[in-house]
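Heads up, the thing below is written out as structure tokens.
Yeah, one chain of the complex is gone here, protein chain that is, but the others are all in their spots.
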Amino acid sequence: MPLVNGGKITDDRFVKLAVDTPLPEGGDILVPAERFLGEAEGLLKRAGKVGVIWPNNRDIAELVPYLGQIAAVALVFPTFRDGRAYSQARLLRERYNYRGELRATGQVLRDQFVFMLRAGFDAFEVKKQADAEAFMQTAKRYSVFYQPTGDGRITALHRRMQLRHSEGVGT
Amino acid sequence: MTSPLEQKKIRIAGPSVVTANRTWDGIVVYRTAANSWSAELSEAAIVRNSDEAKALLAEAVADDVGAIGPYIAPVQIGDDGKVQPGNLREQIRRTGVTIGQPAQV
């Protein structure tokens, strides 16, 4: 499954651990939420970055105390129809000011990229190679956005205000 | 969505066909014995037991590009061998709405 990060297909530096996989000596690891919360202290002490795989039915607020120490949060789309992780992503970015990698995992398809980018995701485990390759093209598909989110894109309402004011200056 | 093959045990009560809607235009089609689709019920492959039904449906499901949402539908076969839809829904799918369409009224 290709990983898109920073707009490009890249190698995944993180190794995913299951609940019971022995802890590797070094290297970056992605750990399931339950294991992370149980072993947080030990995990954070070791060399190598730590990321957490957070299920979409668990309150993301539980992760807040650790946000400064983790390098990645992977949110889960069990199917592309299940949109809970969009809310979790926005909360992480906009309410809890999380600035690390925010990764979309699970059923991630091309047609969700724009929504995911707007919700704050910056890394994508894409299901299909062709979709991963089309990432940049797809991400540019829309130039107009009606809602304000933490991605900083200007909304239609505000663009109109700018236009109004610039017209006001001109006349 | 689970595949129609997994939905439930396939049990048929009598002669049946596999029907779906053609992907590019949506019209009603029936699975033929020749691995293809036809708009004519008379060209549909008739299955008479669960194994046959299952096999025909599996073949239909595999053609996801050709047609959407295949399922098994009952038919009645007259003394003259003519195939007729087995219920009202299938009758309507075959012959169209039971009401005048406004453009034709």
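A and B are the chain letters, set down in written order, and residue numbers restart from 1 in every chain.
Keep in mind that, in the parts below, a contact is a pair of C-beta atoms (placed from the backbone, for glycine too) under 8 Å apart; a residue touches a chain by one contact, two chains touch by 3 or more.
The working rule: contacts and distances are computed from a predicted model.
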Assign the chain not included in the display its UniProt protein name, restricting the answer to "Aldehyde dehydrogenase family protein", "M16 family metallopeptidase", "Putative spermidine/putrescine transport system permease protein" or "Sulfite reductase (NADPH) hemoprotein beta-component". "Sulfite reductase (NADPH) hemoprotein beta-component"
Among B:Ile12, B:Val28, B:Ile46 or B:Ile77, contact with the omitted chain is made only by B:Val28
On chain B, what residues meet the omitted chain? 1, 21, 23-28, 64-65, 68-69, 87-89, 92-93, 96-103, 105
Positions on chain A contacted by the hidden chain, ascending: 80-84, 86-88, 90, 95, 109, 111, 114-116, 118-119, 130, 141-149, 155-157, 159-161, 164
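Heads up, the rule we're going with is that only the chains that are shown with their structure count from here on.
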Rounded to the nearest Å, the gap between Cα centres of chain A and chain B is 44
